[in-house]
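For this depiction, one protein chain was excluded, whereas all remaining protein chains were kept in their positions.
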Amino acid sequence: MEFFLEVLTGGLLAGLMYSLVAIGFVLIYKASGVFNFAQGSMVLFSALTFVSLLERGVPFWVSFAVTLLTMIALAWAIERVVLRPLVNRPPITLFMATLGLSYIIEGVAQAMWGAQVHGLELGISDAPLEIGGMLLSQFDLFSAATAGILVLFLSLLFNKTRIGISLRAVADDQLAALAVGIKLQRIWMIVWAVAGFVGLVAGLLWGARLGVQFSLSLVVLKALPVLIIGGFTSIGGAIVGGLIIGASEKLAEVYLGPIIGGGIENWFPYVLALLFLLVRPAGIFGERAIERV
Amino acid sequence: MANDTLPHWLIHHASIQPKRVALRHKHLGIWHEQSWKSLRSEIGQLVDILDKLGFGRGDTLVLLTHPRREALLLSLAAQWLGGIAAPLDPSLEDDHVALLLRYLNPVFVFAEGQRQVDQTLANSRQDVNVIYAEDRGLSAYPQTALQHYAELLRITPAASRAPVAEAGQSAFALYRVNGERNVQVEHFHHDELLEEGRHLVFAERLSQHEEALAARVFAASGHLRYLLSPWLTAGFTLNFPENIATRDADRRELGPTLVAGTRETYQRLESLVRERLPVPNSLTGRLVTYALRADGDVFQRFLGYWLVKRPLRDVIGFSRIRVPLLIGPALPVDSLQFFKTLGIHIRTWDKVANWRTLSTTTSRQLPSVHDTDVEADNITKAS
Partner (left out) sequence: MGATPLLELQRISLSFKGVKAITDISFTVEQGEICALIGPNGAGKSSLLNVINGVYQPDQGLIGFNGQRYQKMQSHQAAVQGIARTFQNIALFKGMSVLDNVLTGRNLKVKSSWIEQAFHIGRALADEIKQRQKAEEIIDFLRINQWRNSIVGTLPYGLQKRVELARALASEPRLLLLDEPMAGMNREEKSEMSAFILDTQREFGTTVVLIEHDIGVVMGLSDHVVVLDYGKKVGDGTPDEVRKSPEVIAAYLGTTH
């Protein structure tokens, strides 16, 4: 029983790391109804910028601030150059644009910072910590706490402020949003900037775990099943989806692994997501069927 | 007891429980509370206002409105001055209202809004004094005798004088038009009304802790006897919904402990609950039937209560109901049984109506109206 709890808790904590990436997608999907293919590149770009600054001797918090400003500038540029000319185009057009965008961002990152692997040390030990008889990774606890704070911040921003209600309005009907005086462009910029910020946090935590390298942009692949289970439109869904994926893949690895062979972790989430698609295509918290592209 | 009048009871509660909530009403989506003390002081102002308009002993204040707190307060103020409140049923047809207004030829009228003001002005004497509650659409009316309730309150300083009402006087007069187009009246004297209220308070053990919903007061005798009078006797809280259309939602928010409903009220609530029930032969339908069986064991009843009865009672705002009263015509047996399975035991309270015919108005051709007949029949049957 104790062992089961330990595996479960470890899985839940790891799941929050997936949620972190998934939230970035949810934000942009909510605001513009498009699956942002470039989210992974944004995670990579922010982590790479941060680690390169750090390696050049820039202090931690300054690097963080500079990277954040870079992400905001990137959001501004994306809104200007990509989104604004594509107003009122079908979602598939926007999706293709984000696909192109992901190559540009990765290309720029490579040109600026090179292609080698960087180690990232956040100063948090990965040594296990014993809590209530369970051995838990300190790093996992730290990232879970970070995810918790981030979600709190986001829910305050999107539930309690005018930006939140404007965002929901824009997501619901752009024409109506314009008519009540909501500045579409401003909302898009804010959302992309916040998605950039979430990408930065995810990039740091994942970068510290896997090393900052180009395969980092592939963590988005883990976010996909999370999104399918939790729904594309709900931050809460992204959290729950992450927890479900994290817990189930670890439990499957430990308990099913010996029976049907190891490495389950890598494909189990997709099978789970596939089952979800059959039963509940909009996800647990999703508002409507997503447009398949 | 000479002081057994409605205003004296109001004063009583204002002195023994001044801070308790006497009235609660919803306005613009927000519940507002008024204590007994503040209620007394507002009525004191209204007494002054009516007095200045020349209202005195034996005068009648006609109230043409849906249930709202202003009407209740003005009724009490009229009675304070020894007068009679005559609320007309808001569901009356236009020509019946016109007929009643012409018959009564009132000098003092409380009219809810533009529609009621129009009805009053079209069917009343030149010097009628109209107080209205909602000013929408009334800005262009030239009549000086047209006054806004809130504005009157604003300009009238607080005042306090002793009530001149007497126990044996008439407090309310209900008027209606019967099938032969005759005007009929029923008078309610202070002491009788309070006596019947006390009867209910003792029989149902009502206390000052009840929360009652006043969705249809006070143009029907049952509501005067079994809601208004107990309110003043027991001193509980009377709640007014935002308007007639929101009453179901408001009841749900409030969860009253005392409801005085008519047959129509309960039948509407029954259909609201039935809408929520699954199809009888489906799986969930069978589960519900199983959980609702009255002769079930402890577990079954526990399940039935938490999974079915409670949620269904929440649907109609009966989660805290203690005293569901049925006023007027009886409810069909299967409806009574239906509410019983939900744990709601409806009590019927009724008394012989005592309508007195006042006039024959053959001169005015009114279409005969059937539901008045039906209601009259039922009252006789119920007695």
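Per-chain residue numbering starts at 1, and chain names A and B are given in the order in which the chains are listed.
We adopt the following convention: contacts are C-beta pairs under 8 Å (C-beta built on N, C-alpha and C of every residue); 3 or more make two chains touch, one makes a residue touch a chain.
Keep in mind it's a predicted model, so treat the numbers as computed, not measured.
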- [ ] Just name the one of A:Ile131, A:Ala176 or A:Leu256 that touches the chain not displayed here.
- [x] A:Ala176
Task: Absent-chain contact - pick from B:Gln147, B:Asn182 or B:Thr246 - done: B:Thr246
- [ ] Can you list, in ascending order, the chain B residues touching the missing chain?
- [x] 28-30, 136-137, 139-140, 242-243, 245-246, 249
Open item on the list: Need a quick check: the contact residues on chain A for the chain that isn't drawn.
Closed with: 156-157, 160-163, 165-166, 168-169, 172-173, 175-183, 287
